[in-house]
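Of the protein chains in this complex, one is absent; all others appear in place.
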Amino acid sequence: MNRIEGRVKVTGLATYAAEYPVEGVTYAYPVQSLVAKGRIARVDDREALAMPGVLAVLSSERPPELAPEAEGELALFQSREVAYRGQIVAAVVADTYENARAAAAAVRVEYQPQAHDVHLSAEHPGLYRPKTVNPGFPSDTGHGDVEAGLAAAATTIEVTYTTPVLHNNPMEPHASLAYWDDLGRLMVYDTSQGASSGRDIIARTFGLPPDAVRVVARHVGGGFGCKGTTRPQAVLAAMAARETGRPVKIALTRHQMYDVTGYRTPTIQRLRLGADADGRLTALEHVAYEQSSTVEEFAEQTAVPARVMYGTPALHTAHRLVRLDVATPSWMRAPGECPGMYALESAMDELAYAAGLDPIELRVLNDPETEPDSGLPFSSRDLVGCLREGARRFDWERRDPEPGVRRDGEWLIGTGVAACTYPARRMPSKAVVAAQNGEFLVQIAAADIGTGARTVLTKIAAEALGVDPARVHVEIGDSDLPDAFLAGGSMGTASWGSAVFRACEDFQRDGKEGHADTAEEIARDAEMARHAFGAQFAEARVNAVTGEVRVSRLLGVFAAGHIMDATLARSQFIGGMTMGLGMALMEETYTDEEFGGFLRRDLAQYHIPANADVPGIEAVWLEEEDEGLNPMGSKGIGEIGIVGTAAAIGNAVFHATGHRVRDLPITPAKILMPRF
Amino acid sequence: MRQFEYVRAASPADAVRRFAPGTMYLGGGTNLVDLMRLGVAEPGRLVDVSRLPLDTIEPDGDRLRIGAAVRNSDLAAHPLLRLRYPMLARAVLTGASGQVRNMATIGGNLLQRTRCGYFQDVTRPCNKRQPGTGCPAIEGDHANHAILGASDSCVATHPSDMAVALAALGAEVHVTGPGGDRVIPMPGLHRLPGDTPERDTVLEPGDLITAVELPAPPPGPSAYRKVRERASFAFALVSIAAVLDLRDGVVGDCRIALGGVAHVPWRAERAEEALIGGPATGEAFLAAAEAELEAARPLPRNAFKVPLARNLIVRTLEELAS
Partner (left out) sequence: MNITLQVNGATRAVDVDPRMSLLDLLRERLALIGPKKGCDHGQCGACTVLIDGRRANSCLALAVAMDGSEIVTVEGLADGDALHPLQAAFIEHDAFQCGYCTPGQLCSAAGMLGEPGPSAVTDDLRADPDLTPAEIRERMSGNLCRCGAYPNIVSAIAEVTP
């Protein structure tokens, strides 16, 4: 079964947020702060207001009213304080895009600037321990005595890994189109990973009851986390529509996205590992240093995967955060697991070399019986199976561990492995199923951001109803449909699928209509460690002349419960792995210490992988039967693909060259310079 | 974007006649429209020269004349170029993307502006964009900036691949303008920043490139190689265009030009001088590369370009010599 929306997507008819035909639409264009910290003294909009087509200028000069509950990055124009360079400080509404953009350049904002601090360091005096890390884990955990474990170890390593600011960069820039209808109801076409949660956030921001807001997001041009929470452009569109009485469209530019739609915090990660003579861990410590803004606290859970991965008598994980004059970081594909497993799995490779062990055997040896941090049983865990299957496919048995000895002309060749993991959770959702003339209509406010949600929910419903999928019609992407969890945390299919499955069960009772609300069922879920696992293998070619790194082969082997659609699953896995390849070799946003804000805010400077970068990529899986998850027996697969990829590539680069780069991305500069 | 007047030129002379202060010529638009949207370029008038009858590629004896409005993709696909100037064809093919090459003209390629992040951001200082405001790249983001010929005012690089090959070939740039017609031999079109980085080239206001003329192909094998961390669709970290002619194991003619290292396509004259008349050995190539790069003044984050350029010179010459 091909993607249900395939035809509209290949014919150009799929409608994304900025593309709904609305009569009399106008255009908003934001004005961004030029200082990284300070106070707005004055906004002079006289010149802008006199320009052709301009309808309004919004700013803190005359703050448009929002509810007291409006918070953080969404409390537009409510304060005169500037928290970071690039923050939205005003906006112009005009009859055309060209006029709005030209007038935005004519808005004069006077600042009283203050000294800013945008530099993350592990010695920053402002570092503190956050109460919790995303989405609610304790900041620090541990058991046993790490110092004693290290002292007793036969082999120890102590290493620091760093990752840069990374940006989600979905292909569709954030856009919203809003209007208030004759009855005062707010309609927002938004680029959103969750219509229900988006509606709630917008309603709260404007002090409206939730049913006075409707959010529609039928097609979403990628998100990877940065459309998981409502972004300022949605509030701005609604606010501007109220001020002007006209429908307002706003599509952020690619440059603006870098400033106001979230990013992955840079990380500094310190790891200490000890192993006994057999290779069994005696201690594991993982401490992550990260940033957030002065607007909101967001603490990425970077050290959390170390609580899941390996058995050790002594474990310590911790997060330290500093609030800088920067934009607020947020979710980017596999927050926590992605950067954390890069460092942990690179450190495991270093430990394997230091201990003279095969990196796969080291991981197998330390595979735990129960979840190390919590002691909970795993619902299922087949990391070992993934490592073994990958080893077979990658011909690992014949691998010579000696680094820097394989050469093909100018190219040094190496292979590397890394484990990956991602939680398998689900959240309450509602669904409705109805029948008419032998056709079945399934309704749920789910989101398809490219995952294939429509398609997989159709399959789930068809199977539960015992009917041909062609007779099932799934309606999603609208907050007027039954409430659903957002597309995030790899929880979409598990959450929505549970609701759809139960609604179909309910439907079978009378064959007319079925309803489900999974809140109670999920509240009764037994306490258990639920995670997907996998192993990533990479073959890297490093050019000895130029320092260029190319990944000639990437293999992911995953154990993620029951895979419901092989085609969609493979696309999700390889998509995540491709993003991981970008993280390994090229992705980096530059923090401008002199002026604040970010540099390289476009796709010519912030490189994401191009087609030519991905010559050989495969994803396979081991089917698992896991009764402890949900009616489908599935684990989420949207994020695990990016976890571990960068470590596998970094480990392959070490195997190729004998040189360990501990600072992403692994660019020609970092390959070439240690030699001089 | 500031409002402007758009006119289509009927002929090169008409284009020059329509030139007034604040006017810019529009070729394929792949850089100019980009810069206008960023507010970096704010022409009051655009004179569209993309449809002028300057779109032919014509052999002239053993020379080749390329009209300034020829699209990059048409140049690279032309049989004569592929046969006689493969180094240039490859340089063009490594630039940008298929779509951009279909739009971009030869004249525009030569006149494209640096991709320095500060230059492209009107909210930050830049001596090239706003003389006298400073060069934050020197202390800031300069990972892909110049190591040769830079100044305290500007450390930007010229982004073109094609221009590097043209510099090695010694191509001639034909220009018409208010001051009449003239011919500028490459690499003389572009200039080092000095204390006037706002000027990329030696062209005067109103000058219009009408053609690029290639001399007879130099003897010996040639190569163009481009280094970048993304495998395609990226500007060069460093690139090289090189021609090496050996006579009985001795270097006869030798042309080396580097991209990504300077404000201009950098003709490595010191390396060429060191090589001509000498042996074609690895030691000689290394000595020549080091002679050229002795003048390099890298910054902390672009220092890798020195060993990269050295390795590229040595390796490329070794390949050509074999």
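Order as written gives the chain letters A and B; numbering starts at 1 within each chain.
Methods note: a contact is a pair of C-beta atoms (placed from the backbone, for glycine too) under 8 Å apart; a residue touches a chain by one contact, two chains touch by 3 or more.
Treat the numbers as computed from the prediction; the structure is a model and nothing was measured.
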Residue among A:Gly198, A:Pro335, A:Gly450 or A:Pro469 touching the omitted chain: A:Gly450
Selected from B:Met103, B:Cys135 or B:Leu148 as touching the chain missing from the view: B:Met103
Of A:Ala434, A:Val614 or A:Met673, the one touching the omitted chain in the full complex: A:Val614
Residue in contact with the excluded chain [from A:Asn2, A:Thr132 or A:Gln508]: A:Asn2
Where the unshown chain meets chain A, residue by residue: 2-3, 5-7, 9-16, 18-19, 21, 96-99, 102, 169-173, 219-222, 224, 251, 253-254, 449-452, 567-568, 570-572, 574-579, 602-604, 608-612, 614-615, 617
Residues of chain B in contact with the chain not shown: 1, 3-6, 8, 26, 28-30, 33-34, 36-38, 46, 48, 50, 73, 76-77, 82-83, 86, 89-90, 93-94, 96-100, 102-103, 231-233
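Everything that follows uses one rule, which is that only the chains that are shown with their structure count from here on.
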Computed distance of Cα centres, chain B from chain A, in Å: 39
Chain B partner contacts - residues on chain A that touch it in the complex: 32, 34, 98, 101-102, 105, 410, 545-550, 585-586, 590, 592-595, 599-600, 604-605, 607, 609-613, 665, 667-670, 672-673, 675-676
Footprint of chain A on chain B - complex, ascending: 1-3, 39, 115, 117-118, 121, 123-124, 136, 139-141, 143, 227-235, 237, 301-304, 307-308, 311-312, 315
